[in-house]
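Have a look at the structure below before the remarks.
And then chain A:
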Amino acid sequence: MKAIPVEAGLILAGTLFMLGLISVLIRRNIIFMLISVEIMLNAAGLAFIVAGARWGQPDGQVMFIFILTMAAAEVSVGLALILQLYHQLQTLDGDAANKMKG
Partner candidate 1 sequence: MELTFYVASAIAILSTIMVITRYNMVHALIYLIISFLAIAIVLFVLGAPFIAALEVIIYAGAIVVLIIFVIMMLNLREETVQQERSWLTKDIFIFPAILSAILLAEVIYIITSGEQIMLDQPSIDSSAVGMSLYGPYVIGVELCGILLMSGIVGAYHLGRQKKKIVHRFLEHAEQ
Partner candidate 2 sequence: MVLLLFIIILMAGGVVAWIASRFNETVGKIIALLTVSADLALSIMVWLNRQAYLDSSQDQWMMRFNAEWIPTFGISVSFALDGLSLLMIMLTFFLGVLAVLTSWKEIEYRTGFYYFNLLWVLAGITGVFLTMDLFLFYFFWEVMLIPMYFLIGVWGHENKTYAAYKFFIFTQASGLLMLLAILSLYFIHGSANGTYTFNYFELLNTTYSPEVGRLLMLGFLAAFVVKLPVVPFHTWLPDAHSQAPTAGSLILAGLLLKTGAYGLLRFVVPFFPEASLELAPVAMLFGVIGILYGAILAFSQTDFKRLVAYTSVSHMGFVILGVFAFNELAWQGVVMQMITHGISTGALFILAGSLYERIHTRDITSMGGFWARMPFMAVIALIFSMASLGLPGLGNFVAEFLTLLGSWSANRTLTIFAAIGLVGATAYSLRIMQKIYYGEARMDPHRSSHSQDLGTREKLIFIPMVLLIVWLGVYPQVFIDTAKRPVNDGLKLSEQKIRKSFEAREAVLNQKGGAHE
């Protein structure tokens, strides 16, 4: 584990983050948007691990665990909401949820 530069880890995290970002932007399916956000959160967690590894501190990993918790809570609430919305709109189209505008 000598020759892995910090940059490489961060770039990996950044790339994954951007991929999640692209996905959020292009997907109309709400579940996909949720998944994409999860990818982004995961990427952020990865970045913490990289940073933690750089300083040799456990803090990064602690943070990762908290992110994990948060992601789980988020997904659970999100899915509940999606279910609810699906029952009302009969679709998973995120763009269809645009009753409020102006």
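Quick note on selection: all candidates are chains of the complex that A comes from, given by their letters.
Rule of thumb we're sticking to: contacts are C-beta pairs under 8 Å (C-beta built on N, C-alpha and C of every residue); 3 or more make two chains touch, one makes a residue touch a chain; residues count from 1.
Keep in mind the model is a prediction, meaning the values are calculated, not measured.
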| item | value |
| --- | --- |
| Numbered candidate touching chain A, per complex, among 1 or 2 | 1 |
| Residues on chain A engaged by candidate 1 in the complex (per definition of touch) | 1-12, 14-23, 25-29, 31-32, 34-36, 38-39, 42, 45-46, 49-50, 52-62, 64-66, 68-77, 79-84, 86-87, 92-93 |
